[in-house]
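Missing here is one protein chain; the remaining ones are kept as they sit in the complex.
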Amino acid sequence: MPFHYPRTIHFADTDAAGVVFFPNYLAICHEAYEEALSAAGIGLNTFFAQTGTVVPVVKSEAEYLRPLVCGDKLRVTATPSGLTMNSFAIRFEVIRLGTAEKIAARVRTEHVCIDAKTRERVALPAPLAAWVQAG
Amino acid sequence: MPFHYPRTIHFADTDAAGVVFFPNYLAICHEAYEEALSAAGIGLNTFFAQTGTVVPVVKSEAEYLRPLVCGDKLRVTATPSGLTMNSFAIRFEVIRLGTAEKIAARVRTEHVCIDAKTRERVALPAPLAAWVQAG
Amino acid sequence: MPFHYPRTIHFADTDAAGVVFFPNYLAICHEAYEEALSAAGIGLNTFFAQTGTVVPVVKSEAEYLRPLVCGDKLRVTATPSGLTMNSFAIRFEVIRLGTAEKIAARVRTEHVCIDAKTRERVALPAPLAAWVQAG
Partner (left out) sequence: MPFHYPRTIHFADTDAAGVVFFPNYLAICHEAYEEALSAAGIGLNTFFAQTGTVVPVVKSEAEYLRPLVCGDKLRVTATPSGLTMNSFAIRFEVIRLGTAEKIAARVRTEHVCIDAKTRERVALPAPLAAWVQAG
C-alpha cells in the first residue's frame, strides 16, 4: 500500500498565475518521500551522514493535470520500486481532495545512491533497500 | 489562546548551511497565519476576491534564535492584535518540539488592508476584524 | 540560435545536501524562458492579461547530471519548438561554466495555451507563436 501524505497548499507554493508553480509540485512530492522515509524509521538529517551516502535525484518526469490553489487539500501517494542495486524510482500521485477526488499531477523520480565523498555508486543502505522493497 | 500550527521541517526549507534558510521562517509563519484564518472560516483563496481587498505584509521583524534541521518538529503560534481600523500585527513563536521545547524564532508581521484596485486603505472586512479581536 | 541566460547559483537555490535542490533546476529554466520571452518583447506580467490566455506547463522531464553549488556560474539555453496550434515544447540545457564547461542538467517542458477563463485550448497568440517558430 503506498504511503499517504496529507498536504495543504499554501501561499508560498503559488505564483502570480494564482496557482501552484510547477516546480513546487516536485518539492511537495519530495516532502511525501521524506515523510515516507521518516515513517519507516529513516531520518533524512542523520541517516545519510551515518551511512556516508547520499541519494540524489537523477531524473524526474511530471504531468501537471490540474491547477491547485491556496487552501486546496491534497493527498500525495509515494510508491517506490527498485531499479538496480544502487538505484530506485518513486511514483507519486498528487490527489486534490473534495467532494470528488481529482488527480492533479503524476510525478516520477529516479534516485541513485552514491558515496558522499567519492561520488561513486554504492549499494543502497539496508534500511533504505528495505523501504524500497516494501513499496 | 493563540493558534497552534504543527509543522515539520523539510528539505526544501533548508540551505547549504544545513539549516533552515532564514527567509523561510517567515514563510512558515505565514502558513500558520493561513491555517489560523482557515480555522476561523476565512479561506485565503476566495475571501480576498470576494471582499475586493488584500492585506499585504508591510513590515516584518524576526529573531532567529536556533537553527532548525530537516525532520525537526515545530509548533508555531500566531497571536494577532489590532493596530488601527485598517491594520493589525501578528506575533509568531516558532517552537522546536522534543524532550525539551526550545524557542527557535520570534517573528512579528504588520498587515494593512487595502482595496485591491485603488490600493487605498480600507477597514478590515468583518470576519477578519473578528479574528484579530479574538486573538 | 538558442537563447542564452546567465545565472549564478545562490544560497536560496541550495538545500542541506549542499547543492541545488532538484526542483530549483526547473525554476531556473523557467527564468531562462521568461528572459527569452522578454528579449522577444513579450512581458509575462502584461502579455497574458492582455491576450486573455495563460500557458501553463503541462509536462516536464529533467536529467540532473551534475551537482551545482553556491557561486557556480551557469549558462542556460532555451530552444522552443512547436507541437500543435496551441502547444509547444522548450529544451533547456544548464551548463556550468569554468575552465571546462560541463552540462549540469537537461530539461524539457511542454506548454499549452488556454483561455484564462474557460480553460479551453486556444491558438498561441501571434507574438508567442513567432517566438516558438524562431526557436
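For reference, chains read A, B and C in written order, and residue numbers begin at 1 within each chain.
FYI, contacts are C-beta pairs under 8 Å (C-beta built on N, C-alpha and C of every residue); 3 or more make two chains touch, one makes a residue touch a chain.
As the structure is a prediction and not an experimental result, all values here were calculated from the model.
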Query - Residue among C:Ala12, C:Leu83, C:Ile103 or C:Ala123 that touches the chain left out of view - result: C:Ala12
Report task. Would you mind spotting which of B:Phe3, B:Phe21, B:Phe47 or B:Phe88 touches the chain that isn't drawn? Result -> B:Phe21
Query - Those residues of subunit B which, in the complete complex, touch the missing chain - result: 16-17, 19, 21-24, 26-27, 30, 45, 48, 54, 56-65, 67, 109
Requested in this report: By the contact definition given up top, give the residues of subunit C that touch the hidden chain.
Outcome: 8, 10-12, 27, 30-31, 34-35, 38, 43-46, 69-72
**Report entry** For subunit A, the residues touching the chain missing from this view
**Finding:** 11-12, 14-19, 21, 23, 69-70
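Operating definition for what follows: only the chains that are shown with their structure count from here on.
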Query raised in the report: Interface overlap for subunit B and subunit C, more than half of numbers shared or less than half: same or different?
Result: same
Query raised in the report: Using the average of all C-alpha atoms in each chain as its centre, how far is it in Å between subunit A and subunit B?
Result: 26
Report task. With chain centres taken as the means of their Cα atoms, state the distance from subunit A to subunit C in Å. Result -> 23
Requested in this report: Find the geometric centre of each of subunit B and subunit C from their Cα atoms only, then give the gap between the two centres in Å, rounded to an integer.
Outcome: 32
Requested in this report: Could you check subunit C for residues that touch two or more other chains and list them?
Outcome: 16-17, 19, 21, 23
